[in-house]
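A protein chain is absent from this complex, but the other protein chains hold their places.
Chain nomenclature is as follows: A and B, assigned in order of appearance, with residue numbering initiated at 1 for each chain independently.
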Amino acid sequence: MSRLEIYSPEGLRLDGRRWNELRRFESSINTHPHASDGSSYLEQGNNKIITLVKGPKEPTSRSQVDTNKALLRISVNITQFSKFERSKSSHRNERRVLEMQTALVRTFEKNVMLNLYPRTLIDIEIHVLQQDGGIMGSLLNGITLALIDAGIAMYDYISGISVGLYDTTPLLDVNSLEETAMSSVTLGVVGKSEKLSLLLVEDKIPLDRMETVLAIGIAGAHRIRDLMDEELRSHAEKRVANASSR
Amino acid sequence: MAKEIEISNSESKFLLEALRQNYRLDGRSFSQFRDVKIAFGDEYGDVTIEMGKTKVHCRISCQITQPYEDRPFEGLFLISTENSPMAGPQFENGNNTNEDEVLIARIIEKAVRRSGALDIEGLCIVAGSKCWAVRADVHFLNCDGGFIDASCIAVMAGLLHFRKPDITVHGEQVIMHPVDEREPVPLGILHVPICVTFSFFNPMDTEENIKGDTNAEITIIDATLKEELLRDGVLTVTLNKNREVVQVSKAGGLPMDALSLMECCRKAYAITEEITDKITYVLKKDEKRRNKFADLLTSENARETS
């Protein structure tokens, strides 16, 4: 493997960003109005994710019924063509994917007001069309958007982001080249607060650097929250305009 | 489907109220780790860990196999953490797709294997054709919470204790010397990761947790089974003595303030140091026990070679 310059002395990263810059973030909601009750399409850098929310609906089997709150189920489908090289196996039932699903369910369980929808099932289906690092954060963003589109009550946005640490410099919103070259932290931040719902570190990071990394991550997540908020508001305005012109 | 342990409203109410008043059921303080008992078996790499009523056994074994084609210079290392009904009636045989069990397996995998605690390049014998395959089998013997922490200690203590048979290489030919013929050699351990699990409880309502800034959430270390069943959130931090964060996993659950999570990491470091020292201490003691006749065998009367 050729040695890549992850972070140049001039302060530029592989894709030309500075350390504290996000990737291109584009999102739209209500992309699949017939297939689901709420949907979103998200492009975060080269991550391309479709999220479909179906529900609250009647559970498929009786054993799933919870008389006090809704059941949240998330399934992540990482397509075989999502990476540069086509993967040989489908990723379903891989331990890594199961872990992701569990983490996502447990994150949104505390944020969605499930107690308002007893005896129902909220099914979230995610299709990862293309991935380029920091996938977990993008999944969180996609779900937040789709849940809002579905009109399901929740306390606040959850915005996800990953931050890498290159030597002593934290790099915001890493892509897959950066992710393989250094250790990174994934955060799921609740709204504009400093509360973390999700925090995952998978590689070694010096304990004394953690605080700076978290601080950068929280700032980045707040920025993403604003970007999502902007999209949602402009979408809503369009709809209101349509409704009133009728 | 395996049934679950039923917990009554009285219990959950009582536990939370007790925590609010600064008590834990078993009399520990909030940031007190249970006393860890490490016992070695007769063979190398046979460890039993006891933390309160939690009991975990780990056995390390090795054999010579072929390395993966895409990694000819690396040996194989596998950690198997299979739950069996031996640990408690809530576990089922052969069904390891339960959410919690997947999380346990993944965290130990990340903490020990992915972090490179074992030097797998040192397991290579003949590049591309022969290497050692080291296997750690973790058995849960009794469940009273803290499986992740206990199994991580068990695997690491096992790896440190284990000796693989000595070998001689002649070109492609490998001779493995039985343990009674030649002193076996220890594995290359690069660092000792230790997992510390924190459990979070929310004494207020959900709104206060998400919107408020009182940060009144209660954090306790090393929960017992009952506390695990009732907790609102969990964080597992893995650190080593070099002040490196090896792995952090807070997979959802109660949202927590970033600063209090940092505080947890710092508390975990103190515990990591303590447990690492404990492992080194028991290893030394075991070494002494095994070599108690070493003095007799030294060649004090041997002729001087100079």
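Observations, loosely collected:
Everything below uses one rule, namely that a residue touches a chain if its C-beta (ideal position, glycine included) is under 8 Å from a C-beta of that chain, and two chains touch if they have at least 3 such contacts.
Here, contacts and distances are computed from a predicted model.
A chain of this complex does not appear here, and its UniProt-recorded name among "DNA replication complex GINS protein PSF2", "Signal peptidase complex catalytic subunit SEC11", "CG5915-PA" or "Ribosomal RNA-processing protein 40" is "Ribosomal RNA-processing protein 40".
Within the whole complex, the absent chain has one touching residue among B:E6, B:E69, B:D205 or B:D295, and that is B:E6. Even with one chain removed from view, subunit B keeps its contact list with that chain: residues 3-14, 17-18, 21-23, 25-27, 89-90.
We adopt the following convention: only the chains that are shown with their structure count from here on.
Averaged Cα coordinates give subunit A a centre that lies 30 Å from the centre of subunit B.
Listed in rising order, the residues of subunit B touching subunit A in the complex are 1, 97, 99, 102-103, 105-106, 110, 114-115, 206-207, 209-211, 213, 232-233, 235, 239, 243-259, 261-262, 265-266, 269. Only residues 63, 93, 95-96, 98-99, 102-111, 155-156, 185, 188, 190-191, 193-208, 210-211, 214-215, 218 of subunit A touch subunit B when the two sit together in their complex.
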